[in-house]
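Heads up, the thing below is written out as structure tokens.
Missing here is one protein chain; the remaining ones are kept as they sit in the complex.
Here is chain A:
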Amino acid sequence: MASQEQLSAIKGAKVLMVGAGGIGCELLKTLALSGFQDIHIIDMDTIEVSNLNRQFLFRQSHVGQSKAKVARDAVLRVRPNISITPYHANVKESRFNVDFFKEFDVVLNGLDNLDARRHVNRLCLAADVPLVESGTTGFLGQVTVHLKGKTECYECQPKPAPKTYPVCTITSTPSKFVHCIVWAKDLLFAKLFGDKNLENDLNVHSNDAANSSEHSDVFEYRKDEDIEEYGRRIYDHVFGHNIEVALSNEETWKNRNKPRPIYSKDVLPEKLSEQNGNMEKGCVTDDVSAMASLGLKNPQDVWSLGENSRVFLEALRLFFLKREKEIGNLTFDKDDQLAVEFVTAAANIRASSFGIPLHSLFEAKGIAGNIVHAVATTNAIIAGLIVIEAIKVLIKDSNNYRMTYCLEHPSRKMLLMPVEPYEPNKSCYVCSETPLSLEVNTHRSKLRDFVEKIVKAKLGMNFPLIMQGASILYEVGEDLEEDMVAIYAANLEKLLVGLCLLSRIFSRSSHAISISSIGKNLMRRRNLMECFSLDGLNLLLIRTRISLLEMVKVHPMLYQQRRVWRPRRTLQFRKFQR
């Protein structure tokens, strides 16, 4: 039961929730029941059927509507006299700026992507507002508390980047099913149904660059061509011909199992239109589906090579027959049944060729769509833990702030494990006051390299403003004059040595560290966030020879940091106090 002190803090608190999905629904409900009276909630998504197994504020009839708004309406029915302000918007919009964040006593995240989390983290740091972060996957979850200067910020410990695969693994030497999925989705599907103007590595082989232009019209559908013939032509090209070409390079297969070419006449000798005489009969619904028209009912079944091949051809046929207008504009969408069927079939045929186990549509969809598995119970537990931390933050009970981990298997009898928050990481490039050090060959690196690879890619500053002394070398904005834009464009092509770079970097949407007097004036005029002083950047970031003296003030720490800074393990337990 909440104490008087807690109750009064709760009553007067203004809370921002970012995300109205799995965690968001549970959180909004618990906040309302706990006595919170002024809640704002941002979410850009609309409701989908797959949400309904856990986002309990939503009903079938709400599919397609704004999550933030429907959540608000549902909770108001239980607590009609509180204020809930929904925003059906992206939290990265410029209206959700530092001043907006400053209005809140605490910010509670219920997001599902790293990019938005980093964005909110930086805004909370700039606004000096406490942030309670959280996440769940299946039975696992965690809640963490972030206060500027007192605890680690969300980015103090590096978060794992999404997995990417080398191009040649995808195009030539797949060894896992996921490689086949990426091939089917990002190459074949994109080539056949996506924007023709985009580059596509589909025909790229290690020694085949010269031939790619010859084959570029293989994928083009010829006017009046029989659809099944077209399908078989594509099939034979990617699963037959291309494999044979790959096999001709002996070197590649010296230490690997060779793939076998597959031709449609061997797998499906008879024409499909003769076999499935009653194909059209199955298609009564608006949802066009190869599975439905072939009578394949269960998405959990693993189809044979023959069945996959039928699905491949049938899906292709249905795209051309029923969705012709979309061809050339399609991107893969996990909720597009026909696209999922096509990608599953294509990936399975390729897998078959390379001796990789086949997978069901259900599994393939999960991989292709990067689907996160989720249940209601974990979200409910995490929401309860978030509210408990939020209340501690509101009454400034700093000795009791905890990071709490929800485990699937108990550790020392604990399913819910609280840990004291860590102090801020002094090397954190987001929240620390220490200048970062950069080693860069200033005779070879252009400003463009610096901006793209360091400032945007590594520091995540999306709208950087780069100054040297009092002059602006580069900035991004909507209201810039043409001649300034031209100057900036020219600057990008200059070598760093020529620009005498680097005393201050600002960013419109990002974090900040120490403010200089110049910075303060500039900020007031341009409504920017705080600036940060950049003397250099982490060794990790650019691999070049060391040649820095004329340009960059070397941070004394650099010479002591002979090895690459290694991130700490993500679950490190300090001495825990009972």
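The definition used in the following text is that a residue touches a chain if its C-beta (ideal position, glycine included) is under 8 Å from a C-beta of that chain, and two chains touch if they have at least 3 such contacts; residues count from 1.
The rule we apply is simple: contacts and distances are computed from a predicted model.
K.L.:
Can you work out the missing subunit's protein name as recorded in UniProt? Choose among "Ubiquitin-like 1-activating enzyme E1A", "AP-3 complex subunit beta", "Defective in cullin neddylation protein" or "Serine/threonine-protein phosphatase 2A 55 kDa regulatory subunit B".
P.N.:
Missing chain, per its UniProt entry: "Ubiquitin-like 1-activating enzyme E1A".
K.L.:
Would you mind spotting which of A:Val167, A:Leu321, A:Met414 or A:Ala457 touches the chain that isn't drawn?
P.N.:
Counting the whole complex, the residue in contact with the absent chain is A:Met414.
K.L.:
Among A:Ser66, A:Ser293 or A:Thr378, which one is in touch with the chain left out?
P.N.:
A:Thr378
K.L.:
Out of A:Val106, A:Ala351 or A:Val387, which residue would touch the omitted chain in the full complex?
P.N.:
Per the contact definition at the top, the residue touching the missing chain is A:Val387.
K.L.:
Using the document's contact rule, name the residues of chain A that touch the chain not shown here.
P.N.:
Listed in rising order, the touching residues are 1-2, 26, 29-30, 32-34, 49-50, 52-54, 56, 59-60, 77-80, 138-139, 297-300, 362, 366, 371-381, 383-385, 387-388, 402, 404, 406, 409-410, 413-418, 578.
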